[in-house]
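Input: a single structure, listed below in structure tokens.
Missing here: one protein chain of the complex. Every other protein chain is in place.
Chain naming follows the written order as A, B and C, and within any one chain the residues start at number 1.
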Amino acid sequence: MNIENYQIESHNSDLLAKHQRKLAFVTEEVSNAQDIIQKLIDFQIGIPSWALGTGGTRFGRFSSGGEPRNIEEKIEDIGLLHKLNAASGSISLHIPWDTAENVPAIKALVAQQGLSFDAMNSNTFQDQANQAHSYKFGSLQHVDKAVRKQAIDHNIEVIRQGVELGSKALTVWLADGSCFPGQLNFRKAFQNTLESLQEIYAALPADWKVFVEYKAFEPNFYSTTVGDWGQSLLYANKLGPKAFTLVDLGHHLPNANIEQIVALLLMEGKLGGFHFNDSKYGDDDLTAGSMKPYQLFLIFNELVEGMDARGMNHSKDLGWMIDASHNVKDPLEDLLQSVEAIMLAYAQALSVNRTALQQAQAENDVARAQEILQQAFRTDLRPLVAEARLRAGAALAPLDLFRKFNVRQELIKSRGLNTVATGL
Amino acid sequence: MNIENYQIESHNSDLLAKHQRKLAFVTEEVSNAQDIIQKLIDFQIGIPSWALGTGGTRFGRFSSGGEPRNIEEKIEDIGLLHKLNAASGSISLHIPWDTAENVPAIKALVAQQGLSFDAMNSNTFQDQANQAHSYKFGSLQHVDKAVRKQAIDHNIEVIRQGVELGSKALTVWLADGSCFPGQLNFRKAFQNTLESLQEIYAALPADWKVFVEYKAFEPNFYSTTVGDWGQSLLYANKLGPKAFTLVDLGHHLPNANIEQIVALLLMEGKLGGFHFNDSKYGDDDLTAGSMKPYQLFLIFNELVEGMDARGMNHSKDLGWMIDASHNVKDPLEDLLQSVEAIMLAYAQALSVNRTALQQAQAENDVARAQEILQQAFRTDLRPLVAEARLRAGAALAPLDLFRKFNVRQELIKSRGLNTVATGL
Amino acid sequence: MNIENYQIESHNSDLLAKHQRKLAFVTEEVSNAQDIIQKLIDFQIGIPSWALGTGGTRFGRFSSGGEPRNIEEKIEDIGLLHKLNAASGSISLHIPWDTAENVPAIKALVAQQGLSFDAMNSNTFQDQANQAHSYKFGSLQHVDKAVRKQAIDHNIEVIRQGVELGSKALTVWLADGSCFPGQLNFRKAFQNTLESLQEIYAALPADWKVFVEYKAFEPNFYSTTVGDWGQSLLYANKLGPKAFTLVDLGHHLPNANIEQIVALLLMEGKLGGFHFNDSKYGDDDLTAGSMKPYQLFLIFNELVEGMDARGMNHSKDLGWMIDASHNVKDPLEDLLQSVEAIMLAYAQALSVNRTALQQAQAENDVARAQEILQQAFRTDLRPLVAEARLRAGAALAPLDLFRKFNVRQELIKSRGLNTVATGL
Partner (left out) sequence: MNIENYQIESHNSDLLAKHQRKLAFVTEEVSNAQDIIQKLIDFQIGIPSWALGTGGTRFGRFSSGGEPRNIEEKIEDIGLLHKLNAASGSISLHIPWDTAENVPAIKALVAQQGLSFDAMNSNTFQDQANQAHSYKFGSLQHVDKAVRKQAIDHNIEVIRQGVELGSKALTVWLADGSCFPGQLNFRKAFQNTLESLQEIYAALPADWKVFVEYKAFEPNFYSTTVGDWGQSLLYANKLGPKAFTLVDLGHHLPNANIEQIVALLLMEGKLGGFHFNDSKYGDDDLTAGSMKPYQLFLIFNELVEGMDARGMNHSKDLGWMIDASHNVKDPLEDLLQSVEAIMLAYAQALSVNRTALQQAQAENDVARAQEILQQAFRTDLRPLVAEARLRAGAALAPLDLFRKFNVRQELIKSRGLNTVATGL
């Protein structure tokens, strides 16, 4: 399924007059509108290869059809997204689901679609066919050195594949933990995990990073061996300067103040990357911004403030990625909605009057501080996000275009109705 | 895999002296020990057919081998449990996973194992092959009458199968709900569900009950159409005298006071049944009593008090069932542990000095009330539970016997290592 | 402290050009803008008398000075708010804190300020000096009939005072519950409470309503005798047609779907009133809309949809009230922010394209349904809220005006720095 530039231009020209009216209005409202637009153009969000198919729960899965059947089709899907929004410019692969048979061909395809390779993801939470040891009781934490070795080797293999492709980072998400009290010794599990991570760290190329992701619970239901930001930071500090914490929005206990965690990790120089999604109960993996958009804005507010304080490059110095699952919506539509929500929250954060906010904070003027943040959040900045797309050659209204061109129906026609994306 | 009576007797005779010493001790401590033992003998817990295989999460599943491959083997597994503990005397079937091809043969097998049929369970949360309509967007709540009709017919078919087998109740657990704001109209979803339930209710035989189970979230992540006890009670009241609420311990929001819910439902005459399990985070489906044993005791404390207040028969007037999933433990061992924890909590509740408690409550003597409950909980009543088993012809130490006889290895030998229980 | 009409007009005229530009823009975006503005003009939010002073926690309280020292000054403060935003048109009194010595004078003062009397609030969660019995172990639930009688009589006295003043409703919030397992018999506590409420109900004038408020926890920490909406609805149904459930946003367990509760209570014809605030952890009593503004919008979305479905009058058929506490902000500024957030959420809900939403729901078009809600939420409707104020003779920017006129400093000057509002 290809969308041609002229089709996008035609779509845009239909909407242009209305867009320009809105843009003119908001540009008058927001003093740094041009700067925001440029930053939005530069900002790219990684799409994980597993988000392109319909997700499921332990209770079932309801496919929407036309799902990508291999890595090539996954790249094509992301290419399509990027064509539509010019903000989905990288792909995050999951090994072994996405192991490339023909590396040069894959690299060429990715380049052709205008994409790059984001962080590589290893998988030691499932048993693959012909695997010598089972991960039933953990991988990097396992009491048996042979199992740990297998999991370490897998991670090193993922790095190797990533190097070939041109990736620069490894994300380690561990399901390791326990389901019942007494099942494991917390301290030994931590130390085994640390030693395993150290072996993986030793295999990292000089210009690579490793992201240690944390998660409060699921699939283990009593403890997780990288369970919260404090534990992840302990690992990252013990590992060294190439190790960082990765924050996934859905991986916290109820009511956690994630924006504060983000601020402190930035303060410590140890925030490495981000997995966007949204949730109401647990790791619901819902569309970014669909439940708590103000929280998403507050998180971006800390990201912008904290990165600027360290002189970091917004678009390059952290890994930005969606990590969502799409049970009831078309995966591609859902991703378009997630990217839109993320860009909007980023734009809102960029529009915060920082000087005024700092002054309000210095005076403990709490009401004024709230007004400043709400002013940024309540102002409708969607025209800036659309303008960034327009300038980058993408669609003013990506989701409308997606539907107008019957993309899903076309994909079903070419790929079939009962496809299952690899790994799902 | 069969365990013979003489084998159990031999096992018991080895442990008898030690058991009797303990029994003598506790009998002196607990004034109504004989009464408790008799009630424990009478108390039977239903085992769901799906709990006999290894469970999983959306991330994976690690089989332990030797799982039952069909309804006959499931019945055999429960028969084995019941042989060991004389407290797992019924089976709760799940349709279509457990549809009996040869009803008389199945009934004979169940009778031969000393079992009976507990509540039947319908399934409208998954799409079966060759199903006309999908449940992706709900079943009894669905906006399309044709889908609702299909789900209603399925439930009526489950009743029909249950009647043939000799069951007396239908449990309706609905995954119906929504994943995103706006997805459905809450009121219409409720009313569609109510109308559907009314059609099912109309098909209930005179001596049947229907249990309306509630759940706060999962697999839907924004709303559930039977989401809490208040909603379930609304349905049950609108349906009529044969409709009741079913409480599953894992189906609540964080920190919910489940024992109070149980007390109020009993007060209203609308508590119908119980699904036992335990959890730390969500619907973790862990072994009963493995996380919050004091809460389990407090729930039984309300059950005993409330049922006695209404003159209900503990063993017959409510449906008792385990609803757990076994990801890291042998399913049969796990069920033995769950039953033991349930029987222990029931025994503790029976040992509460009710007269003293009522007096303490009448005097607002909070410290004394706490002492009375803690006295019941801290006293080691395991010898009473063991004695109930002994008198019923079962094993003093079921789990030890299970291991001594290498039951799992025998099952693997006869059934194979890579079996998957139907429905998992 | 008085603000004169000419001062407001002068303030408005300075802002008018800018406001009209924004209004013109949004009026073009929102098809029913005029209808929304009129509904906003009609919508009035009750201010509780206890929200006018600085609140505190069990750890301490930090006054901001100039707090109202008596009911007259409380009425003046609300009159000032109403002058500024024309949306705070009623006062909700708390007895015994606000018992009026001179009823005609108080009625005259309220009328002079353009206000009316909202629901009356009783207090049986504290012991007053010279009270015969203590509420330490509950009031309407108490095991001792004499204590219940005292609490019943107090509520009847509150009704009597309300009748004199011209109020039409009684809100009963009970702290009743228990701190420890065993402390009370849940069933008896419920039944005692019900009987007590029935006596109060019997004393209600024909045109009065009683609102039964629920709360999950605090100040009791194990159980609450009106603990959730299901329990409140049980009471309301048993009491009769004049009894309704009152929803306070902060009174739920973590992650509760409050908008669904609201929809179902409206469906049952038993939603009576609303207490607005916001929270991150428990009953934090923070400024409405300061934490989860999207949730506030979703709640209003259900309110508008559900009231329209029943042909209810938005502004008259439910009781709308703020119930917040102001620990770190000026109470009056905080209330201005709360009212603004509520009006904005109401405007957003009114702007939802209901026809399109119903169609999306009928087609299970989840992505489209989300787009429709987000379109309403992301559009900046503040100009409509400001225009409603303008047309009603109030200020375009109430908070700015409040600060420009140094209201707090004036109040401190006239009332003193170390005042404590009665009841705090």
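Operating definition for what follows: a residue touches a chain if its C-beta (ideal position, glycine included) is under 8 Å from a C-beta of that chain, and two chains touch if they have at least 3 such contacts.
The model shown is predicted, which means the values in this text are computed figures rather than measured ones.
Q: Touch as defined at the start, partner being the missing chain; which of A:F190, A:W208, A:F300 or A:Y346 qualifies?
A: Missing-chain contact among the listed residues: A:F190.
Q: Kindly state which of the options B:T57, B:Q161, B:N257 or B:N277 is in contact with the chain not pictured.
A: Touches the omitted chain: B:N257.
Q: Sort through C:S134, C:N353 or C:Q375 and give me the one touching the missing partner chain.
A: Of the candidates C:S134, C:N353 or C:Q375, C:S134 is in touch with the missing chain.
Q: On subunit C, what residues meet the omitted chain?
A: That gives, for subunit C, the contact residues 55-60, 62, 125-127, 134-137, 175, 178-181, 183, 216-219, 221-222, 254, 279-282, 284, 286-287, 290-291, 327-329.
Q: Tell me where the left-out chain touches subunit B, residue by residue.
A: Residues 25, 254-255, 257, 280-281, 287, 290-295, 328-330, 333-334, 337, 344, 364, 366-367, 370-371, 377-380, 382, 399 of subunit B touch the chain that is not shown.
Q: Of the residues in subunit A, which ones touch the absent chain?
A: Touch set of subunit A with respect to the missing chain: 136-137, 143, 178-188, 190-191, 216-217, 222-223, 227-231, 233-234, 253-257, 259-260, 263-264, 266-268, 298, 301-302, 305-306, 309, 357-358, 360-362, 364, 366, 369-370, 372-373.
We take it that only the chains that are shown with their structure count from here on.
Q: What rotation angle superposes the Cα atoms of subunit B onto subunit C, in degrees to the nearest 5?
A: The two chains, subunit B and subunit C, differ by a rotation of 180 degrees.
Q: Hey, how far is the Cα centre of subunit A from the one of subunit B, in Å?
A: Computed from C-alpha means, the inter-chain centre distance equals 40 Å.
Q: Subunit C: which residues touch two or more other chains?
A: 254-255, 257, 294, 364, 366, 370 - these are the residues of subunit C that touch more than one other chain.
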